[in-house]
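Taken from a larger complex, these chains appear in their original positions, while the remainder are omitted.
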Amino acid sequence: MNDMRILERSVDQTDAKISAKDVQVYYGDKQAIKDVNVDILDKTVTAFIGPSGCGKSTFLRCINRMNDTIDVARIEGSIKLDGEDVYDKRVDPVQLRARVGMVFQKPNPFPKSIYDNVSYGPRIHGLARNKAELDEIVEKSLRGAALWNEVKDRLQEPGTGLSGGQQQRLCIARAVATQPEVLLMDEPCSALDPIATGQVEELIDQLRSEFSVVIVTHSMQQAARVSQKTAFFHLGYLVEYGDTDDIFTNPRDPRTESYISGRIG
Amino acid sequence: MTDATIPAGASPQAKDSLLVPDARTRKRNASEARFRAYGLGAIVIAVIMLLILLFTIITDGIGAFRQTYLTIPVTLDAQQLDPSGNRDPEDLKKILTLTYGNMLNGAVEGVIAESGIQVADLTEKDVNDLISKEAAAQLRNRVLANPELIGQTVESRVLVNGRVDGYYKGRVSMASAALDGNTSPQQLQLADALKDAGLLATRWNWAFLSNPDASDQRPEAAGVGIAILGSLYMMLVVLFLAVPIGVAASIYLEEFATKNRLTDIIEVNISNLAAVPSIVFGILGLAVFINFSGLPQSAPIVGGLVLTLMTLPTIIIATRASLKAVPPSIRDAALGVGASKMQSVFHHVLPLALPGILTGTIIGLAQALGETAPLLLIGMVAFVKNFPSAPPEGLFDPASALPVQVYNWTQRADPAFIERASGAIIVLLVFLLCMNLLAIYLRRKFERRW
Amino acid sequence: MPVSWTMLIVLALAVAGFFVTRGRAVALADGDTRRLHSRPGYYGWNAALLAAVPALFVTAIWRFFWPGTSPTLISVVALALALGGIAFALSRTSPAFRARNAVESIVKALLILCSSIAILTTAGIVLSMLFETGNFFSQYSWTEFFFGTTWSPRFGGGSQLGMLPLLWGTLYISLIALVVSVPIGLFAAIYMSEYASPRLRSFAKPMIEVLAGIPTIVYGLFALITVGPMLRDYFAQPLGLGSSGSSVMTAGLVMGIMLIPFVSSLSDDIINAVPQSLRDGALGLGSTHSETIRKVVLPAALPGIVGAILLAASRAIGETMIVVMGAGAAARIGVNPFEAMTTITVKIVSQLTGDTDFAAPETLVAFALGLTLFVITLGLNIVALYVVRKYREQYE
Amino acid sequence: REQIQVAGSSTVLPYATIVAEAFGENTDFPTPVVESGGSSAGLKKFCEGVGENTIDIANASRAIREGEVEACAAAGVTDIMEVRIGYDGIVFASDINGNDFVFTAADWFNALAAEVVQDGKVVANPYTKWNEIRAELPDQEILAFVPGTKHGTREVFEEKVIAAGCEETGAAEVFAAEKADEDAAEAACMALRTDGKSVDIDGDYTETLARIQSSPNGIGVFGLSFYENNTDKLKVATIGGVTPSTETISSGEYPVSRPLFFYVKKQHIGTIPGLKEYVEFFVSDAMAGAGGPLAEYGLVADPELAATQQAVADEATMAK
């Protein structure tokens, strides 16, 4: 039902959906991201990989300005979405976040019912004209996140009463339901079993036909499976960025190589 | 470090039975039990104190809801009440309560004579004082409202005086009456005799809830009608101003304001306002609302405004604390799906903070409901006899308030007012209880852990 | 009062504006609300707010600052403003109009306005007392006021109005009240939020809150009739500490009882808001429940608890009736808690409501006391703010 | 505004409410609103200015002061009518079951003064029992509940009892000789002891009564009307052999009393309906006269009531 809009929206895509220039991020005095330059393409899945604490989540949160909520965080450089600087004074971060959705690393369902969790985004963005459409969006999103079968009988129960993996899938469904142009996913499958992981990967693959997806993952296999582009972060630097196949088969930077082969952490 | 450094048995890992706690666990459990006992003890102390206070209030005040009445036939002598005989309301008004009082006294004497009551040493004063001074006024109003009654003999239920009433509530005894200049054992004997004759009875007293205050000589007629209205009006003002303003201010300070010197100043300011003695708010109200902006004296609107300013800090402090307690991940989640800051606050944070907001509101309103001092300066600690009209105009009419009534009555010389004061406190607590019930309901609805 | 009726009419207009504008927005989008920038409700709200806020604001300000103006004029202007607001909102309504942002900026402005009321109140308090305080200091030496150790106002002049005994009494009585209410309140809060069954909690909490609503005069009488004589007969006299029926201890104890709900209810909410995962973390490491509470939950809840305690302290400083009846009216400096003392607040009230000459220093001193107390508590609050900042623990 | 607004002294309040109630019952005017809040606060409001949102009448348990009249005039309240309604007797009373007391002013001075004269020397008050002061007094701890410094009664108590006692005992002369100047001597005469034998009461007479009930040793200072309403709990003491009553006070035999007043804003007569009628009603014989309800409640009727009635009828203002 929303296909029309999605098409409209993606008409004037440039190749670089998001382009970051000289991004530096500081938490107080500590610099967490250093000189990152990267172009994230439309209709592409980009994987961010790198050792824990290297700044993947931080960079991800810069893209939709979620870092605005951390008092001590400070960002320099520019990040452009469709050629417009997201840190421009005139930009409404709300609209930005509606276009750039996010799944957080720690599942954080609202303390509301499962249905309300998923329908929240569509509701505030007016994506459905009536209850039936809303129901449809909810079902579609939950199906996409491979959660429908498990929760279809308990949509009115609280989202916080779900298992860890279910919560994570709920958060994915919630993000998908808003139909963003870019979807940022911070380790969406970390708590999922292989089958659910497979289903989510399938969802990502579907999404790719219309949006751009950025996924943080610790699993090289997953990165290799779902992404077309991979960015390798290390100690706050973007060490290497390129086609996934290249990176995994033929890394240019020695750090990338040792990470992939399991030598540095 | 070697193993020797670890005292044997000190480790919880020593392979002891689970069923037999080791020494350290026992110690910790003992301290756990103590801790828990402290908690329970604290609640028990608080509840016992409450019960003691409630018990004293209720035993002292329940009497205010009962009142002793004398039912007698009164002949409304046309000669006295309408000398001109034309039933002209203007002329009828010229007859003062004094005449009606004498008529009632005559009626009592008549009843005594008729039922053959004999009391030794009964003086005329004893008989005349048996009936409340209020009775004459009531009778006059009845006649003015219905001039046809003139010339007839009507059954009247009249209030008896406060001492005799107190006698039936255990406040006055024959012994104390002997010492008391306002009554005498003879009067009490007369009352007993009338009671035996079935003319005098102590019954449930709705008038306490609907009557206005009465002067110091008529404790038996005093009621909290105006005070209830005044308090209600003020609470409406407070509810409609303090709660939204307080919550709005907290939201701004906690969720939107950048942390800078200005917000620090506001923050310190607010907690400081909480420490300002309530009478100072009265000074403020007098200076600003009455003298500067010309609002009327003794009006619930001014009282409400002053109490609003007084309760704001309480509501703000409570609301801020509970907003602070909502985990940031909830806000992140909302922002992440493209909700605006405002939406994340109103859709997610506020409902989660609601229990705390309720607490602040309840405590703030409770405090406002029971406050007298600021009302002293804006003229609400007053004797008001005419009911205010309905809001919104009524907000500008003179009115009293429940705590004011309590304060006034506890200052009065006649001990019968102490019972009234406690009765008014009971009414006030019922008010409070209603607010609490609402809060319980809302809390049930919104409280959850995550 | 036509002004209040004007306000009601304005509100009615706002409601009407809401529906009209909302309807128009939907119509402009040909019924497909997804073509609108914001949800249709926001267009309605925009109109409602534009209608109500300026009109009500102007009415209130006008009525407040120029009380003499004819109500009819005010009403006319207010209604014109309300209608103008709706018209303006309607004219701006189009699918591309950022209604949500517009509404949010209005709401934010309202929020700011509401928080500035605190500042205005402070300014009002200071201003309403400053003039009389000035009068006072023109009649009485400030050194004697601030550093004098005798408080004895007289009708015929020649009063000694040193505030130190009052300040001492204030601090002493508040301290005892806090020593009573903080442990009891905090433990009650802990028990309610951590141990008690939901049923007990939903019953105990409002019960305890009733304590805050009992008029202080009842506490005063309780202190005077029950607690005072009891303390005197069972503690003060046997210990040889005096035979005063009213004492710092009496007032402190009774006030402490009144303050229990201030500490307990607020703390209970805050403790309850600490995420369960933190408790699980501590329990999972083998802490007892009480260790979990003391070492993890309470530190996480500390800022809110400190706020609650500050609120209780504030109430203690501002309380009158209990002190009058419990602690007596004697201004003196001493350490014996079984002696009578009094507080600044009590003296403010009594000097203001007494029979002294209203232009004499004996009455005006109330304003000076009020202002001084204001400054002192301000200082205490600033210290508290920094302490809380320093020890704040943010969860998640 | 329809109703008359009255504010001021809480001592006058009961009388004012009795009158207001009767006024409301017997006339077409609404019952006046009578606030309490102290003479000072009442007069201050009274002197705030002229107009609808200022009060019409201030009750006071003392005469208006010069400075207050000036402040009034400065705010435009230039025409003030002073109405004296009668006298408030001040009595000493103790628990009904306790000892009888027959006081003199000197006893009170010796019992409560901070410093007394013993053998011609000024010493800190050494007395702890009444019979140490005078053997005829009972063997009972000294404990007096005196009005706090906010109360007008305190002033009367100090002047008519303590200062008189100071003279009577001859301590005044000794102080005059010993102290630096006249003011200091006067102050020494009126300084009360602070060791807990003399307890200030900032509350009202009900508080004093409650204190006597919880400390039956105590002797309290009350208004006559309060005592008369509580004769079953209190036993009144005589001063100089005179028992206080409306008669002995109005005849001047009993020394401790004070006049009660109210002040009327003449400028409001005519604008506020019923104002003049209320004032006239108040001072009428039926109300304030010796047999009226006010006297019945404990007001000592003013022997010069007729003059007051005349002044009210003439709307005579205070001399400036």
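The first chain written gets the first letter, and so on, giving A, B, C and D; residue counts start at 1 in each chain.
By our rule, contacts are C-beta pairs under 8 Å (C-beta built on N, C-alpha and C of every residue); 3 or more make two chains touch, one makes a residue touch a chain.
Since we're looking at a predicted model, the values are computed, not measured.
**Q** Please count each kind of protein chain across the complete complex and record the totals against the labels shown.
**A** A x2, B x1, C x1, D x1
Operating definition for what follows: only the chains that are shown with their structure count from here on.
**Q** Moving only to chains each one touches, count the minimum steps from chain B until you reach chain C.
**A** Minimal hop count between chain B and chain C: 1.
**Q** Please flag the chain sitting at the greatest distance from chain A, going by CA centroids.
**A** D
**Q** Starting from the mean Cα coordinates of chain B and chain D, work out the distance between those two points in Å.
**A** 31
**Q** Need the CA-centroid distance for the pair chain A / chain D, whole Å please.
**A** 82
**Q** Using mean CA coordinates as chain centres, what's the gap between chain A and chain B in Å?
**A** Here chain A and chain B have centroids separated by 58 Å.
**Q** Can you pull out the residues of chain D that are in contact with at least two other chains?
**A** Answer for chain D, listing residues that touch two or more other chains: 10, 37, 41.
**Q** Tell me, which residues of chain C touch at least two other chains?
**A** Within chain C, residues 100, 221, 352-353 contact more than one other chain.
**Q** Once the touch criterion is applied, which pairs of chains come out as touching?
**A** A-B, A-C, B-C, B-D, C-D
**Q** Could you pull out which chain B residues touch chain D in their complex?
**A** Its residues touching chain D are 93, 96-98, 133, 137, 140, 172, 176-177, 179-182, 214-218, 286, 290-291, 294-298, 376-377, 379-386, 398, 408, 410-415, 418.
**Q** Quick check: in the complex, which residue numbers of chain D touch chain B?
**A** Its residues touching chain B are 1, 3, 5, 7, 10, 13-14, 16-18, 20-22, 24-26, 28, 30-31, 33-37, 41, 45, 48, 52-53, 55, 96, 204-206, 223, 225-226, 228-233, 286, 293, 296-298.
**Q** Touching residues of chain B toward chain C in the complex: what are they?
**A** Listed in rising order, the residues of chain B that touch chain C are 12, 28-29, 31-32, 35-36, 38-43, 45-47, 49-50, 52-54, 56-57, 244-246, 248-249, 251-253, 256-257, 264-281, 283-284, 286-288, 292-295, 309, 312-314, 316-318, 320-322, 324-329, 340-342, 352-353, 355-356, 359-360, 362-363, 366-367, 369-370, 372-373, 376-377, 392-393, 395-396, 403, 406-407, 410, 421, 425, 428-429, 432-433, 436-437, 439-440, 443-444, 447, 449-450.
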